[in-house]
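Please see the structure below; I have some questions.
A single protein chain has been omitted; all remaining protein chains appear in their positions.
Right after this comes chain A.
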Amino acid sequence: MTIENPASSPEPSSMTAPGLVRRLAVHAMMILLSVLSIFPIYWMIVTSLRPANEIFSTALWPASPTLENYAFVLTRIPMLQMLLNTAVVAAFTAGLQVVTGMLAAYALVRWRMRLSGVVHGLIALSWLVPFQVTMIPNYVLASQLGLLDTLTGLIIPNAAHAFAVLMLYHGMRSFPSEILEAARIDGARSWKILWQIVVPNMGAPIASLSIIAFISAWNEYFWPLLLSRKPENSVVQIGLQMFMTQEGNLWGPLMAAACLASLPILVVYLVLQRHVIESFMKSGIR
């Protein structure tokens, strides 16, 4: 495990005794932090697999693992429907944020307008308006538009986000302007430049934005909390909370429900691990 590469390490520690102690301490600290991060999730999975008579066991793996908790969850709440709803909401939210963000970022990069600064500021500052401050007018508007208890209502208000515009804007600014200029001089329409030249070269920022927008939309809790009424029209976070309120101390089924709710995200993470980490690191917390 302890592969040390002195050549690339900025402060090479020799193989002397103090160096070894230090390295052990470094690993000890990282192992502690890793356990702290991962154990709660591991424990959720293990508990979800325990049969009812083992639920309070502290063994690291159940003696007779079972899926009965999952079966119980599926009979109690429309879990599959909610997972499907959440997938639809998250996919549309991410897709729309990419499209609206792309168009707006392109406008800010391509044209110099008298009001560029104002528009840019208006978009950026919307990030700093806490949702709790605007929730009542938002709720009233959604109910007037008949969006209560619908998936559309969950998607539309999040179809544009300052974060999406700014992330793509910064990605696009590093795009060589000479190419854009050349295309313009050739008489290409702005629309054509966007789709044929800019978008194909924005793969990395678009992928990062899609990952982050999808994960945050999947995990979103507050707006669905205000909007949703019936479990079958709702998303999985709300379902999870309802299930907890009803069956609060049935730990096995509760953990099974929590596992089902996080499974898609964890699968995305397992598959795209490096991309997910890098996307978040490049773009900050949302």
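Everything that follows uses one rule, which is that a contact is a pair of C-beta atoms (placed from the backbone, for glycine too) under 8 Å apart; a residue touches a chain by one contact, two chains touch by 3 or more; residues count from 1.
The definition used in the following text is that contacts and distances are computed from a predicted model.
**Student:** Suppose you had to identify the omitted chain by its UniProt name; would it be "Sugar ABC transporter permease", "Cytochrome bc1 complex cytochrome c subunit", "Peptide/nickel transport system substrate-binding protein" or "Ribonucleoside-diphosphate reductase subunit beta"?
**Tutor:** The chain we cannot see is, by its UniProt record, "Sugar ABC transporter permease".
**Student:** For the full complex, which residue in A:177, A:196 or A:246 touches the chain that was left out?
**Tutor:** If we include the chain that is not displayed, A:177 is the one touching it.
**Student:** Of A:103, A:148 or A:197, which one is in contact with the hidden chain?
**Tutor:** The missing chain is touched by A:103.
**Student:** Tell me which of A:52, A:71 or A:129 is the one touching the absent chain.
**Tutor:** A:129
**Student:** When the complex is taken as a whole, what residues of chain A touch the one chain not shown?
**Tutor:** Spelled out for chain A, the touching residues are 1-5, 8-13, 23, 26-27, 29-31, 33-34, 36-38, 40-41, 43-44, 47, 55-56, 58, 99-101, 103-104, 106-108, 110-114, 119, 122-124, 126-141, 143, 156-157, 159-160, 162-163, 165-167, 170, 173, 177-178, 181, 190, 215, 218-219, 221-222, 225-226, 237, 240-241, 244, 251, 254-255, 258, 261-262, 265-266, 269, 273, 276-277, 280-285.
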